[in-house]
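Of the protein chains in this complex, one is absent; all others appear in place.
Note that the chains are named A and B in the order they appear, and that numbering of residues resets to 1 at the start of each chain.
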Amino acid sequence: MPDTTDQPATEQSGSTGTRISRRELLRKAGAGAVALGVAGSTAPFSFAGPLRYKGRWLKGDLSIIQWVHFVPAYDDWFDNTWVKQWGQANDVQVNVEHINNTLLDTRAAAEVAAQSGHDLFFNLHPMASYEDQVINHASIINEVQRKVGKYGALAKLSTYNTKTKKYFAISDNYVPDPVVWRHDLWNAVGESPATWDHVAKAAPKLKASGHPIGIGQSQELDSNMALIAFLMCFGSFIQDEHNRPTLQSKNTVEAVKFMASLYKSGEDAGIFGWNPASNNNYIYSGTGSMILNAISATRTPEAQHLPFSDNLWIWPIPAGPKGRLGLEHVMGCYSIWKFAKNKENAEKFLADLCIHGKDATVASQLYNFPSFPDAFPFKSIRKLAAEDKNKPNGKYTILTTIAEKYTHNIGYPGTTNAAIDEIFSKYLIPQMFAQVSQGKLSAQDSVRDTMSVVKGIYSKWRKRGKI
Amino acid sequence: MAARGRHRYLAERRGFLATLLISPAVLFIGLLVGAPLGLAIYLSFTDATAGSLSGKWLGLGNYRAALHDQIFRDALWHTVLFTVISQAVVIVCAGLLAHALVRRFRGRWLLRFLVLLPWAAPIALTAIGFLWFYDPQASIFTWFLVHLHLVDRSNAPNWLGTPHAAMSSIITVQAWRVLPFATVIFLAGISSIPQEVDDAAAIDGATGLKKFWYVSLPLQLPIAIVAILFGIVFTATDMVVPYILTNGGPFNSTQVLTTYAFQTGINAGNIGEGAAVALFMLPLLVVVTIGMLFFARRAEVT
Partner (left out) sequence: MTGRWRHHAFAYAVAVPFAIVLAFPFFWMAVTSFKPEAQVYDPTKVWTFHPTLANYGFLFHHTGYLRWLRNSTFVGIMVVLITLAVAIPAGYALARLSGRVGRSLGVAIFLTYLVPPTLLFLPLSRVVSKLGLSDRLWALILVYPSFTIPFAIWLLMGFFKAIPQELEDAALVDGCSRLGALVRIVLPVSLPGIITVVIFTFSLVINEFVYAITFISSSTNRTVTVGVPTDLIRGDLFNWPGIMAAILIPSIPLALVYNAFLNRFITGFTGGAFR
């Protein structure tokens, strides 16, 4: 395959675009930030995306990597509208890459090892353990706060290290985590998931009717989220507000026992082998009667015109004996590497993205909620949600209530730190539950074992000075 | 006099030429495997985190921590189980299948094509495919079992959700994927038995099973051992199947060393610990490899 010949750079206005010599391009762009996406294998040119800036030579560069958003419309807006406009307004050539969210951790490690990569790195959880590899994002936060008001408490607890006083990431959005349930099936057994006691009462009846509930206890994201939130409803917390591990407690044992009996009476054995899509598919197949998931679980049935999509209701997480506390389903966070080549562009991009949180929320069909709440006040989101045409009418308005009152960060009441991150990545909480539900360990033993592992993790990160 | 001189010249030239011819390979492997391996070994003695390639020296700290870690000990056992059982299945089946496919019969070409498919398909993708075949809702295997009235919908096997079933599932997929490869190597081994040996055995009256045991098996042993060795090494160092199918399985019951190393080193950001876990098997595998290769050499029947 012929390689590009070295031709001198020429600027042409009009529709033919610019031709630059490859050597010059590489000199400008550096190994990580490929400005015009010259692919290694095909020649003479190929572009990483649509040719966005025909006839215009842009001075700056910026490279971003983020997940393939569940809502295609968001990616469409991001890539083709937002980035395009921002790039033109700021004279920066922006290159956005999307990869599957499960691969983001691998890429992060690789970019750090290589000491080169994308300027802006997105992940669905705050990368607390990467604190030393990223800049302090305080300046961006201050900038945004000047324009749209305070950084949300949820976001701050997720991206701020109280020990080192450093913002190791910026969250531009989070996703509230409701419970998604089949109103028709629950009606048929005369119940509703208002509290976990109600759920426990309904579960055997639902299972008997062939439609069990589904709270996963597997080594995957949804199970992690659901079970940690479940613990909180029972007054059990992994750590306290000083980031000291408090997992072992009577409340934890009680919660684990409750979930074990809930499983035995009302759930299907499949919940131990789930992947992040499984609980969604449980609903889509018509079998499942309740899951804990973001609104992707309702949007897909709407899109595919499944017969029961009008019967899918959204409620806050059921209340437990110690209250109604939920988690965010995912926390969208951007970090800028210390070795990023275009830090200023990255900072400005992030600031602008957060300031325009409203556009992002609208584009994502209410999936993303802004981490700077005043960028799109709850009242306004509620108004928008009320306009949603799907039945029952106004069902998405509850999202604002959930976001406002019942959404906390992982590690609440403490911060989301490296130890929490590790506990999360090793699926210690689903393991703690599953061992008991499957009868392998007693609740006390399981909690005690998990606590000793947790204590080890905390002391390790404390020694590294991160907690 | 002159002859000896010429021999010496040839010998020198031989050595020089040999070095020249081997050096590109040595360079490649040295730079791209040796150096990173050295770095990984170094990392396993440090507390490196989050992708960084250096850290504080910990001595054997990571290894000691691993030995105290219940999940690690389980992962070690699971790795052995996973490797030994899947490869045992592969050897027996490949041996059988190779003997069947070596004969000429109608339709052999088609059957060979079907047998080769699992090997031709990229494993990372077929593993995702197996997620679908084992799907809790729509598993086609469950469908068959239910329609053959072997199980009820309600007590259908939970392919990826209970420890034993999940382990069996990943062992099955691994065996499924290695089987064509092993069969091909066995086929080559069988074909390499010279005709004279066959004829001699026939003359001596050794047929069927006796022939297999006393004639074919010993002759195939060197190649068989090699196939087994490759199977073992590829299985013990590969993380694709357990990672995609179960990600360590119902509460770590299918966690193997490679997936645990990945989870620890990459997902949780503990590079040093992850490296220690990944390298744990290395000494054992080295011993097994050298041992088997020696045995293969000894077992050669010339």
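Note that in this section a contact is a pair of C-beta atoms (placed from the backbone, for glycine too) under 8 Å apart; a residue touches a chain by one contact, two chains touch by 3 or more.
The shown structure was predicted, so the numbers you read here are calculated from the model rather than taken from an experiment.
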{"item": "Options B:L150, B:A200 or B:V286, residue touching the unrepresented chain", "value": "B:V286"}
{"item": "Residue in contact with the excluded chain [from B:A25, B:L148 or B:I203]", "value": "B:A25"}
{"item": "Residues belonging to chain B that touch the chain removed from view", "value": "13-15, 17-22, 24-26, 28-29, 31-37, 39-40, 43, 51, 53, 93, 96-97, 99-101, 103, 105, 108-126, 128-133, 137-138, 140, 143, 176, 179-180, 184, 187-189, 191-192, 222-223, 226, 229-230, 233-234, 237-240, 257-258, 261-262, 265, 271, 274-275, 278-279, 281-282, 285-286, 289-290, 293, 296, 300, 302"}
{"item": "On chain A, residues whose C-beta touches the chain left out of the figure", "value": "1, 26, 31-32, 34, 37, 39-42, 46-48, 65, 67-70, 72, 95, 97-103, 106-107, 109-111, 113-118, 222, 276-277, 280-281, 284-286, 293, 296, 300, 304-306"}
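We take it that only the chains that are shown with their structure count from here on.
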{"item": "Residue ranges of chain A touching chain B (in the complex, touch as defined)", "value": "105-106, 108-113, 127, 129-133, 217-220, 268-275, 278, 281-282, 285, 287, 418, 421-422, 425-427, 430-431, 434-435, 438, 440, 449, 453, 456, 464"}
{"item": "Contact footprint of chain A on chain B as seen in their complex", "value": "47, 49-53, 65, 69-71, 131, 134-138, 158-163, 166, 246-252, 263-271"}
